[in-house]
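Provided herewith is a single structure, encoded as structure tokens, for subsequent inquiry.
A single protein chain has been removed from this complex, and every other one stays in its place.
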């Protein structure tokens, strides 16, 4: 975070200049958003503040909205690498690896981005913190086919996601909007009729050539992990894989001998489409069978 | 096959010289096995013939058994590449890719093989047609730790597998031993309550760096594949993966929309340890859940 | 069966009088149906014959159809008990126990039947061999709310079922229509990873105060019953229960000790709505879990 968090109470009583300064950078190159919302104070909740900021954006005439959209950097484009974007944007995109694309990938991305900009007159805007690289590329490809009216609606929807996350980082107080999702699991040993304790679990993001391991955990006496596998942040839209080391577990319990096991490392591949959702993906297993489902 | 198959009836009435000639090469460099079994004719079944051939081997004094074991080529060794082994052995090993190992791999394999030969006084013998490369390497590693008495017992057990397969290739007739396994699957759509028709299924061998695709099929109106995924040969001991393209199936039935699917390509990884066994690995699935088990 | 079966070949060459005689009673009090269909001979298949008989019925003017419907006996009514209905009807209804209703039940049924007759001008017609008593009562209740046009359509649809079954009993030959369903099961022991052999299974019809046991079987080495639980006849629409004696099975395999079992007699209750369908209802079980599904 660039700057210390402010409380909603402080914001509610600050003079307008300080209010605008505190929210600087949340709306890209657009201090007027805070400026035109200040007179609506006090806000009872952080969500209420965010709602009003977005209302200020949406009630502007179309040409102003277009100018505002044009203030956003192209995703992974030259500006991003040259440091002319806001530090917020650079950091958010860096998490996805976009600023470190190879030369060829960057040229390709620039080409699609450029085509988008040429077609719509403003850059492709997406809340990078809610996405994986493959899901961004898919969205870019799909949204390139939209009409301009669809994109004039889509872009503020993405800005709503982007600024909600930034606001939650910057302002503390009651009624903070829900921005984090959660991924959890649970392993049931139906050979012995009890939770499976001591199962090693790995979580991967799998859309890349080589899967990227995001987390590793071991089940406790309840068959759960002590912490959720993912929590506290939006779950990035994308494809994932859970690997449960069941062969090692059953061997440790002397259920299975040497030889090739029927089930050894059990893999469950699943997609996440709701970054703020709760995904519970349990495994109910014997050495000869298993099942899984989207639980809660 | 090198030579045309003979019928058991022909073998039962052939003179001894021809009987031995017909079975040439089934026992590696050991025509005496057939020679000393010939007087037991007639055999009612091919299995009976094979049992008696093995009994001839096993009742020999230990020094003769050791000499016989020494007649077998080292797995993937120089002989194999130099062509001094029997055509049978070369072909059976070729199926696994052993004769085309890289220089480094071949040197490593030779080292372990040489250590085995040095310890036991005879080469490591294994029925290659019942194995994948990883399972052979594992067996080699594990059996290297055995006592000589264990290996003097293991080696004929492997020769029994090797020669049973060769005999079935060479001799037709009643009571042929069971040498083939079968792998089948079945897809149930429990969202709609019917067999899932039109699901694309891929089968891979997965122990290698890059999975090797062995089969591809589409389910018919019964949710089954028209042919078993593997049949007619021993199922090689090893690890496999079935991939069911369930996302495409449910999209084709308009159950699912665009967006990231919870379940798309469902993967089931399993091991095969019984080459002559029947493995039925069904998938019971909705867009939000699935289960599998070793069926029959 | 009242009379010996005739072959389709015989029917195709018989004179019209004999053709009509052979089909006597298939259409209730309506020899004209056969009479007006005779000139369409020869029929290639039994199904084709049945289709044409029904077409003869359906192309009649509405008043003739109504008269024809009126030729059918009221279900379980006085006629049935008094023996004035055709022997076919009496026998088909007897299978359901309708003719042996208690006085009070009979009065109730007569009342609903009478209301139906009063409303529509013809009796409630249903193919009793495809139903259980509860499903007939439900149909009677539901169809009482229909419009007359719906019932003028429903009644011939039921007559089509009734006469198809009668025709298959009476005429043999190629292309017989599918009139039988099948109920089968399969027990998988996923504690041991094999089919469960020796599991006692009971099948009940469960809509009555006291369940009625229809079948009992024991699983063979494939985990299946040697014969389907129901086959060769239409599966009566209704509710059923399968009871699997899993506790006894697992005790026999020393998996479970004395004490109260978590799972003992596993019950699966299910409905049948397609009398000609194939219902496969497997059980996949450990001592601590089970699953079932409509299979195939």
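Odds and ends about this structure:
We just call them A, B and C in the order they show up, numbering each chain from 1.
In this section, a contact is a pair of C-beta atoms (placed from the backbone, for glycine too) under 8 Å apart; a residue touches a chain by one contact, two chains touch by 3 or more.
Being a predicted model, the structure only gives us computed values, none of them experimental.
Only one residue from B:40, B:192, B:212 or B:252 touches the chain missing from this view: B:192.
Listed residues C:195, C:223 or C:238: the one in touch with the omitted chain is C:238. Although one chain is not shown, part of chain B still touches it, namely residues 188, 190-193, 262, 284, 286-289, 291.
Think of the hidden chain as still there; on chain A it touches residues 188, 190, 193-195, 222-223, 284, 291, 293-296.
Listed by residue number, the positions of chain C touching the unshown chain are 135, 142, 237-239, 258-267, 269-273, 288-294.
Convention: only the chains that are shown with their structure count from here on.
For this pair, chain B with chain C, the centres built from the Cα atoms lie 49 Å apart. For chain C, the set of residues that touch two or more other chains comprises 188, 190, 193, 284, 291.
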